[in-house]
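Right, one structure below, let's go through it.
The other protein chains are all here in position, but one chain of the complex has been omitted.
Right after this comes chain A.
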Amino acid sequence: MRTVNLESQKNGTMSKAKEKSAKKRVVEEDDDQLPIFDKDVTEKKAGEEDDADLSDSEESVFSGLEDSESDSHDEEEDAEEGDDEEDDDDAVILDEILTKSSGVETATEPPATDKNTPTDIRNTVGNIPMEWYQDYPHIGYNLDGKKIFKPIRNKDELDEFLDKMENPDYWRTVHDKTTASDIRLSDEQVDLVHRLQKGQFGDVNFNEYEPSVDFFTNEVMIHPVTNRPQDKRSFIPSLIEKEKVSKLVHAIKMGWIKPRKPKETTPQYYDLWAKEDPNAILGRHKMHVPAPKMRLPGHEESYNPPPEYLLTEEERMAWEQQDAEDRKLPFLPQKHSCLRAVPAFSRFIHERFERCLDLYLCPRQRKMRVNVNPEDLIPKLPKPKDLQPFPTTMSLVYIGHSSLVRSISASPTGQWLVSGSDDCTVRFWEVNTGRCMKTLEVGGAVKSVAWNPNPAVCLVAVCFESTVLLLNPGLGDRLVVSSTDQLITSYEPPEEDKEQAVTWALSEGPEHDNGHRLTLTHPKAVKQVVWHGKGDYLASVMPDNSSNLQVLIHQVSKRRTQNPFRKNKGLVQCVSFHPLRPYFFVATQRYVRVYNLIKQELTKKLMTNCKWISSMAIHPGGDNLICGSYDCRLAWFDLDLSTKPYKMLRHHKKALRGVAYHKHYPLFASGADDGSVIICHGMVYNDLLQNPLIVPVKVLKGHQITHDLGVLDVTFHPTQPWVFSSGADATIRLFT
């Protein structure tokens, strides 16, 4: 066992006229056989003085100093540093190797030449920072345990400088911090330093270029190296290998391992459609809907479009505010002065991607494009000119009412017209002159007026509030007037007085002079009165959803009243008598019921498909019926045909208020809130196989719309093709 203590010391010496730093290192080497040089410098051992049993024979490799100096040193110090201590200026790594003896050689003391005497004053404190002793007078302890004292005076910069100037050996002097002494390096040591600086071996005698000795010969020898016979197993095939091979063979046999595929030899592209076999076309191919092609660009997509295709400032603003889906153009038309100014289109990839999505995500459908001429859609109807006569122009306006005129009625001779208005008056007009012959004040807003259709009787039924008034206007033939009065006065009350729903009262005094003849006081408000064709019967309507007493039929000659219905079938809108046969029509909100008055049963129920019926009129033939409704429709029923409308006419823009048939001409009229009266030609044939012909022939306008109400009632002249209409503008107009 051998220990080498390496101590490198950092001293403030000048080597090559430079201050060098060196570290004192202690390296212990525990190997005596192999020249392994323990470079673990971090491992530092403090105990360095105990190496008495040094054998210096192996040391020669490592330290050149020992050879030259002495072999019998108790302790050797060796330094071999390949450390990475570097200096900026000349990058010289300097390691100081100090022997113990050289350590003795201080500047002040002569070197102790005697080798046996332990004049070692080496410090025993170990490798510690020497600053710890800064405040003490001593610097450590020698082997004997005595203090080693610091020199009296520390060198300062000036001393250093002077020393540098004066001392010729300054450059080979290093400062030992542990002993606080300067050491002058010997020639050998300096030489060693120089050699190490040059990168040479420390030992002068070491030959780096020794001839190499082959460890193994390169010649092939015929004899084995050993004489040992070969193992048996080297002659027998390996079982493990056999197993592996057989597995592979099995896998190949079974087709699990496939030989590497040869490279594809067929070209990437070839004539795919060389043999076009029509039989190979799948049936589904015939059903295939090819994707529509992209839309071709128009002028507005040009990089330099005509200026009219560019958007104005407002249009651009509108475009920017729209959603992307709502935009008519998916891009903003732009104008560039030249081709080089055209930028890339930022949505190019987007558009292509959207096209891809369309191709595989959109359902495809063959849509039959309707390619019709709109003119062909218009039905071919007979010309209105050929269907004359019908009213075409407004010829008279009857002015006098101060409020809306609810109802009008013409006398059976066609000479007079009666109108009832919301200003609580009933006015009688002469048709041809427009003169107001008579004005009667009644006790409420007049809801309905009806002139007795019997030409031999001059009676007008007027209803307001809960009263129905029978008037004798005293117009026309005196004979008729007087005979009417006679008719009324000739009434003889029956013996037994039956309880009736209404009270009949004969008017007398001034009322009689005004023309009042009979007053029928109803229990409820009356909305409509209507005469039977013969002129003896009169029906009044008291709309009430909750009772069965809604319709009353009065007989004027016998002053009798009866309630024909036992059950409430809904709110009654209007009623009407059949012109020829004993039928009675009752229009509720959605249906029209036809009752047979003799058999007292329901004959028919007509579905109007309307939401709310407003008015109704019966064809003079009695087989057809029209219904006006508040939802702008007019339904024509052919009673022989069906209970559903034969025709639905949606001519008006607003709610219908009144409908009427002409007595002789094939005409019917409808008035509505849009202020217009539409005259239609409605021809009914005697031949049952031929359906009625309905042709609109004229739209008559004239009424002003007041309070969203237009025409309130229409009625035809009994003999002429003229039509009267009353409106919310307090006028009555005659169209001829």
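Quick notes on this one:
Assume contacts are C-beta pairs under 8 Å (C-beta built on N, C-alpha and C of every residue); 3 or more make two chains touch, one makes a residue touch a chain; residues count from 1.
As a convention for this text, contacts and distances are computed from a predicted model.
Per its UniProt entry, the chain excluded from the display bears the name "Pescadillo homolog", taken from "Gamma-secretase subunit APH-1", "Globin domain-containing protein", "Pescadillo homolog" or "DNA primase large subunit". Only one residue in the set A:N127, A:S302 or A:T706 touches the chain that does not appear here, and it is A:S302. Although one chain is not drawn, the whole complex shows that of A:L162, A:M294 or A:M317 it is A:M294 that touches it.
Only one residue in the set A:V213, A:I236, A:V372 or A:I598 touches the chain that does not appear here, and it is A:V372. Within the complete assembly, residues 258, 260-261, 268-273, 276, 278, 280-282, 284-285, 288, 290-291, 293-294, 296-299, 301-310, 312, 331, 333-334, 336-340, 342-346, 348-353, 355-357, 359-365, 370, 372, 374, 377-381, 383-385, 649-651, 694-699 of chain A touch the chain that is not shown.
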